[in-house]
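Beneath this line is the structure, given in structure tokens, with notes to follow.
A protein chain is absent from this complex, but the other protein chains hold their places.
Let's turn to subunit A:
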Amino acid sequence: MPETVADTHESGVARIFAAIRLPVGDPFALAGLVIYAVFIVTAICAPYIAPYDPSEILYTADYDLASDLPPGAKGHLLGTTSLGRDIFSQIVWGARSALLVGFTAAFMVAFIGSIVGLLAGYFGGWVDAVLMRLADVAFGIPFLPFVIVISAFSEPSIWNTVIAMGLVLWRDTGRVIRSQVLSLRSRGYVEAARVVGSSDLKIILRHITPNILPLSFLYGSIAIGWAILTEASISFLGFGDPDAISWGFMLQDAFASQALARQAYYWFIPPGLAIILVVSAGFFISRGYENLLFPKLGR
């Protein structure tokens, strides 16, 4: 276990980083982190980066609709849509909704899954039975149709995806963390804590949780990609929020406007690329975690 204690002396931020063990040593994971960093900065600074309002219908200097402009024309970096909206601005603002959905969904998946796994694994018995049967039910729910149903019964909003993920996708995280807790629970120092009178809550928070945090983050980083992909699918299928600019919405817009037939690659390739980049970044990072957690898998 020496590898888990190497960084115990630093404090503050360094300790948080040590606790979640960001896999900066792995080149793939590092690439993933860099991609995330770029998109996060883009999302935060969207109002300063985007030259136009993403949903504003633009006109040229001679009062014509600035529609279907190719990249570079009249100051539009990636061109414009059929309704005269700036594609580059949409990509930039799309990063915001993508990351918002991605991170909140990832947080919910990691958080709910960790709690479920901790409770089921630590207490066992009927708590375990109830939670794991719930997980079985969640495993039985087909995810995309479930999101569509939720979207159909509520106001169209990007939060539908987040809620659906929170309701369903905790199952994998919960299961894996439960099994980890099962083995941690019988570790000597956990039993020792019980013998010296530590409460269950204290044992869970202080002795067990620090050891499952890396797993939570692994599943969280996978969930980011899932969430963005799901949100894009939902938007593409037309169940998304028509007021929120997301990459999925852009694809849907392009599809509905037959950009493909008109070979307006500049319209649908950028959002597709953005989705691919962010989703794969999540998987790269999780790959780095896997190497860290299961070093025997090799590289």
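Quick notes on this structure:
Convention: a residue touches a chain if its C-beta (ideal position, glycine included) is under 8 Å from a C-beta of that chain, and two chains touch if they have at least 3 such contacts; residues count from 1.
The rule we apply is simple: contacts and distances are computed from a predicted model.
The listed choices are "ABC transporter", "Stage 0 sporulation protein KE", "Cytochrome-c oxidase" or "Cell division protein FtsQ"; the UniProt protein name belonging to the chain that is not shown reads "Stage 0 sporulation protein KE". For the chain missing from the display, the contacting residue among A:Pro71, A:Pro210 or A:Gly272 is A:Pro210, taking the whole complex into account.
In the complete complex, the residue from A:Ser82, A:Ser157, A:Ser198 or A:Ser280 that touches the missing chain is A:Ser198. Although one chain is not drawn, its touching partners on subunit A can still be listed: residues 1-2, 4-5, 8, 187-189, 191-199, 202, 207, 210.
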